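Every protein chain of the complex appears in place save one, which is left out.
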Amino acid sequence: METLLDALAEAVRLLASGDAETVEILLRSLRVSLAATAIACAVALPAAYGLAFGRFRGRGLLVATVNTGMGLPPVVVGLVVTVFLWRSGPLGELELLYTTTGMVIAQALIAAPLVCAFAVAALQGGVDPGLRLQLRGLGATRLRLALALLREARLGLCAAAMAGFGAALSEVGAAMMVGGNIAGETRVLTTGAVLATSRGDFALALALGLVLLIVAFAVTAMLTVLQQRAAPLRA
Amino acid sequence: MPARVGRAAAALLVIALVALAGACGGDDEKGELILATTTSTQDSGLLDELVPAFEADSGYTVKTVAVGTGQALELGEKGEADVLLVHAPTSEDELVATGTTGRRLLVMHNDFLLVGPAADPAGVQGQAAAAALAAIAEAGAPFVSRGDDSGTHKLELALWTQAGVEPDGGWYEESGQGMGATLQIADQKAAYTLVDRATYLASESRASSPILVEGDASLLNVYHVIEMTTRAGDRVNEDGARAFADFVVSAEAQALIGAFGVEEFGQQLFVPDAGKAEGALAPAA
Partner (left out) sequence: MTAPALTVEALRVERQGRVTLAVERLELPPRCVLAVVGRNGAGKTTLLHALAGLVPHDGTVRLDGVVTAPEARRRRSALVLQRAALARASVEANAAHGLRLRGVGRDEARARGRAALAAVGLEALSGRDARTLSGGEAQRLALARALAVEPALLLLDEPSTHLDAVGRAELREHLARALGAGTATTVLATHDPREALRLATWLVVLDGGRPVQEGLPADVAARPASELVARLLEVDDAGPGPGGAIR
């Protein structure tokens, strides 16, 4: 209990005093995870559209695969990405290991299946089944049709993006493996908390965890406000 | 309403893209160097002084990757790291035997302490290290090991071998964690454990888990710097490795090492040993 109270006090102190190191890793966490989520959305949303409305052989299997991807352990993703980014690996030339760019890639891979799976569900469940035919019947081009349907499902798509962001921000396995938790370069809130734990500084670890929750809440709250504004008015 | 949503979404997207731009990049000037070391070395805080000094002198940018001893040596062998700073002599010899290394230089040492409950149920106070462990096993007194194949763990296992005991039973626990966490666990459970001086001095468990055995020659923890070469991997930065090794055994670095911790803890945490013969080492005063 004492540790928890210590942690709370420490978290408040770190944030209120604008502790330089904490602010630095906080901003890095945000930058990396936001970038990863943006990439994940850019890839996953078009894919989700194809999966939701396409009719092709193996579609169901593909959807099942994407759904399974939600359960990928981040540390496994991190390991695979690391193997690719090793100097001896196929992408070693890019020198992305132990960089934030590498971390963005790994986190995007973790977030993408989540965003895609939720987006498919949002498109299939949240869009009037007759609407697609109707909009085509009004002469919509393929692109405009896609945009209109994505717009129609925006509540669920917002949730999908939030899910992806939450996963990226809170994961530690991939950030640790691909980033290396290097002070001043690739340390983020989660890996910083792990380091503090291994040093036995549990109060700091919990404090960083609390900072992470606050950050996650701030971003998610913004998106939720947007989402709820787009929600239907009461009849 | 849709317009506002659209604009807000666009704003978020712009933020994300700017974040992406910021997250990428960061180019090297003279060159980058990957230093693989152990978590306990990093936790001691010594590298926070040594590495910036090296970077300022040489112009290299050092990426310090702190992992377990086994992983550090593995990274070196695969050429994924350029230079190693480790403290597991037997395993280091194996690495050197692969022929992929450059120089292996003695840098410094610190020592381990056997700490435990003030009540000292096994009566180990003042004994030699191996004898103390034998006493602990005999009494079945609780002991917490790191159990993670780290340099610390390997030293501990060597001591058990010396004591002629196979640690087994409910009294022997393996935390699988870093030094600081392991010490905290031992402190909470009023158990014995082996801890390096630097971690011990920095921790808050000093009052409740006093030092019971120290100064024994077998408790020495010896650090070497090992250069990797392109025989380990094409992209190994041999020049950088050489520069770092040279720095670490230089007078400047050795002075930094010797002064480290004195002001804060009133005693040396590491004893600089560059240039000495491998066999002749004395524990910190």
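By written order: A and B. Residues from 1 in each chain.
Simple rule for what comes next: a contact is a pair of C-beta atoms (placed from the backbone, for glycine too) under 8 Å apart; a residue touches a chain by one contact, two chains touch by 3 or more.
As the structure is a computational prediction, the values presented were derived from the model and not from experiment.
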{"item": "Touching the absent chain when the full complex is considered, from A:R13, A:R144 or A:R229", "value": "A:R144"}
{"item": "Of A:L27, A:L135 or A:L223, the one touching the omitted chain in the full complex", "value": "A:L135"}
{"item": "Hidden partner interface residues of chain A, rising order", "value": "128, 130-131, 133-141, 144-145, 148, 151-152, 154, 230, 232-233, 235"}
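The criterion applied here is as follows: only the chains that are shown with their structure count from here on.
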{"item": "Interchain centroid distance [CA atoms averaged], chain A/chain B, Å", "value": "33"}
{"item": "Sites on chain A touched by chain B in the complex", "value": "28, 30-32, 34-35, 37-39, 86-88, 92, 95, 97-101, 103-104, 151, 154, 180-183, 185, 197-202, 222-223, 226, 229-230"}
{"item": "Chain A-touching residues of chain B, taken from the complex the two chains share", "value": "1-2, 4-5, 8-9, 12-13, 15-17, 19-20, 22-26, 32, 34, 39, 43, 48, 63-66, 78-80, 177-184, 203, 233-236"}
